[in-house]
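Only one structure is covered here, and it is reproduced in the block below.
For this view, one protein chain was removed and the others were kept in their places.
Naming follows writing order (A and B), and every chain is counted from residue 1.
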Amino acid sequence: MRPMAQVCMVMNLDKCIGCHTCSVTCKQTWTNRPGTEYVYFNNVETKPGLGYPARYEDQERWKGGWTLDRKGRLRLRAGSRLRKLLTIFYNPDLPTIEDFHDPFTYDYARLITAPPGTKSPSVSARSALTGRELNPRWGANWEDDLAGAPQRARSDPNIATMSERVLMDFESVFLFYLPRICEHCLNPSCVASCPSGALYKRSEDGIVLVDQDRCRGWRFCVSGCPYKKVYFNHRTGKAEKCTLCFPRIEAGLPTICSETCVGRLRYLGIVLYDADAVTAAAATPDPRDLYEAQLSVFLDPEDTAVQSAAEQAGIPHDWVVAARRSPVYALIARHKVALPLHPEFRTMPMVWYIPPLSPVADATAAAGYDAADPDAVFATIDALRIPLQYLANLFTAGDVAPVRDALRRLAVVRSVMRATQLGLEHRNDAAEELQMSTADVEDLFRLLAIARYEDRYVIPPAHAEDAGRLLAQHALSGCTLESEGAPGMGGKGPSTGGGPVSGRDLAGRLHLRLVAEPTGRDQ
Amino acid sequence: MNGLRGINGFQLFWWVILPYLALATFVIGHVWRYRYDQFGWTSRSTQLQEQRLLKWGSPVFHYGTFAAIAGHVIGILIPERWTHDIGIPENAYRWFSASAGTLAAVLVIGGVAVLAARRLFVARVRATTSAVDWVALILLAIVIVLGIAETVGVGLLGGGYDYRQSVSLWFRGLFAGNPDATAIAHAPLIYQVHATAAWAVIAVWPFSRLVHAWSYPVWYLWRPFVVYRSRVASRPNEPGTSGRRWRRIGVRY
Partner (left out) sequence: MPAATWYEKHDLSSTDMHPFVHSFNPAIAPPWEARTDFDYFSDLAAEFSRLAERHLGVRKDVVAVPLGHDTPDECAQPGGRALDWQAGEVEAIPGRTMPRIVVVERDYPRLAERWRALGPLIDELGATTKGVPLPIGSEVGYLRSHNGTIRDGIAQGRPRIDRDDLFCEAILALSGTTNGRLAVAGFEALERRTGVVLADLAHERAGDRITFADTVTQPRSVICSPEWSGTESERRRYAPFTINVERLKPWHTLTGRQHFFLDHEWMAELGEMLPIYRPPLDLIATFGSQQAPAARDAQLVARFLTPHSKWSIHSEYQDNLHMLNLFRGGPVIWMNHLDAASIGVEDNDWIEAFNRNGVTVARAAVTHRVPAGTVLMYHAVDRHLQMPIAERSGLHGGTDNSLTRVVMKPTHLIGGYAQLSYGFNYYGPTGSQRDEVAVIRRRSQEVRF
């Protein structure tokens, strides 16, 4: 056993309202510069829909992620190392910018300089890349709220494998939003796909990053990721991706998308996992067993054997404490309401989702529907508007049972807490059937409904003592992130012109210099 | 034999000084570039912006170029005596050079034509082209066209020219510390211009995107799939030096 720690996220889809605040704030922070106009490290998709880029979930087409060879060993779906070297001049699996989003702007100057007497001038869209007129035909959020769905959504890969017909009419309409960031996988296929070794996973917190100095622009990471969360900066010629806002995470702060989430639906916390078990788990033959396999890779932080193994492995004590308090571990492993996104890609994703409840589709026909207590959807989980099979295709490689259980747990929390707050009688048999104690129900309620900031984000700050020194030196030593086209370090802070020597800025944030060397500790 | 005897200043410049300057620039330029511009060291792929033309243009151009380079290695670096000793007469060599060379030439010119046209006429690709990209492209185009004129025009369709007696000797002589300017001074003009254009490419190389050629990642074949990195303790740089140790003042910080 080799315990390691990772910062993971859970998103509660029951609460996502599709406001896209997360997308905009992330963009303003990280991808608000030439070369990244089309890039959304965080994007929100309307489901059912094709997503961004279009149909990215169809790995038969895009060849992302891993698959098993005839001998049951993991191999990259896009092909062998040799194939990559031979196709390095043209990557046959790369999406075009139109598959993502052809970014546009407007000739605003024409509005201001229109001659007097012009009747209410209006301008058309122009390409942000070339300045020429552009007629938008697809974008990062083209299908918002099911726009164009009757035409396109049938090609949603999650629908294609459903045996029941998904009706696209007004009476049976359903939708939910799926916010996505990089999964910071345990078995990242993007890292595996990079021929130059520029992508790496950080040992301390599992964040996957692109080394901007080492990237040589071979662009196999883009096609290698089945979630298509690595992007190519067309100005700098290098790959970029969600960084999990590591400067904030290192300081114990949540990511920008989490901080600004209006729906308060995001959770960040530590999960301890057994690094030695990852490959075997990812190679589990039946895709429907991958969910349980990944759960088995996670280590129980309450287990004292795990705690001591973790500390011996160099995980700091406060990190182990944080793992015990982790809301993410609680939602994933204790309460089992959170599920992985497309585990069949075999990358062992580390951003999980709580599936959304939805209204009962046809109250008169739904078996188990109780007209006297319409909130009690426990018995009618299979008859909710959002088809269970659709959610299962998204989260459990098609296995409906875990989705059903997760939804039933959410339903139990609702009906028990409602009864408690209104002083009504309620029966516990539903909770008992799911092996939920009163404490479990209350814990889930507090986490999901009250959802306090301090409960949702339990992020232990990184440890500086074994890492190096201070942002002051780092910024002055010619950080490559500051050069033209690069992500930037975010403006002038107290570190320029000789800042405080203590390593903390005026806001008390800890700054670390990341000096990363390949350790050779590979899988 | 002194290859510098009886040459004038003009010849000295073009065939001795310029090559050495170019080589020095090449070496020092690469050292500088590797140390100080890792961020700019990339293939600058434009596949995201345009795929259809790239699909054939790029592999054809690159493989064609490899073939052409292989041809240069054989023709310039391997002395004629060695091929003769293993039983390949000059005539056979010439026809091999002409035909294989023509094949490589077709691939290279086909590829570079597609790529150059793409870069020139596809707005999205043009928009991400920097000035030095144009310089490199133009120099490359010149070298390629001249090289093809040699191989196809002279070698295949013309009477042939035994460049191994002149150009190759001069080239090897530069590295042997015994430059033979007279050898190339009497070669046909087209070979001279091609060689000079090649030096221009070599001089510009370290400052252009061409450096991506050195990054062909053969080591990927034996690298484990997943790479981890840990933070390591490091000595911080002295403030204001940007890590450049020659800027350090006095006692070690």
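Quick note on the criterion: a contact is a pair of C-beta atoms (placed from the backbone, for glycine too) under 8 Å apart; a residue touches a chain by one contact, two chains touch by 3 or more.
These numbers come from a predicted model, not from an experiment.
Put simply, the hidden chain is in touch with A once you look at the whole complex.
Within the complete assembly, A:Leu175 is the residue of A:Leu175, A:Met350, A:Ala392 or A:Leu444 that touches the hidden chain. The hidden chain makes contact, of the residues A:Lys15, A:His101, A:Arg266 or A:Arg409, with A:His101.
Across the interface with the omitted chain, chain A contributes residues 17-20, 23-24, 27-28, 37, 101, 103-106, 111, 119-125, 136-137, 139-142, 144-152, 168-170, 173, 175.
Assume only the chains that are shown with their structure count from here on.
One simple way to say how far apart two chains are is to compare their mean CA positions; for chain A and chain B this gives 44 Å. The touching residues of chain A, counted against chain B in their complex, run 76, 81-82, 84-85, 87-92, 94, 96-97, 127, 129-132, 187-188, 191-192, 194-197, 199-204, 212-219, 222, 232, 234-238, 466-470, 472-474, 476-478, 480, 483, 486, 498, 512-519, 521-523. The touching residues of chain B, when paired with chain A in their complex, are 38-39, 41-51, 54-55, 58-59, 61-63, 123-124, 126-128, 209, 212, 215-221, 223-234, 236-237, 239-243.
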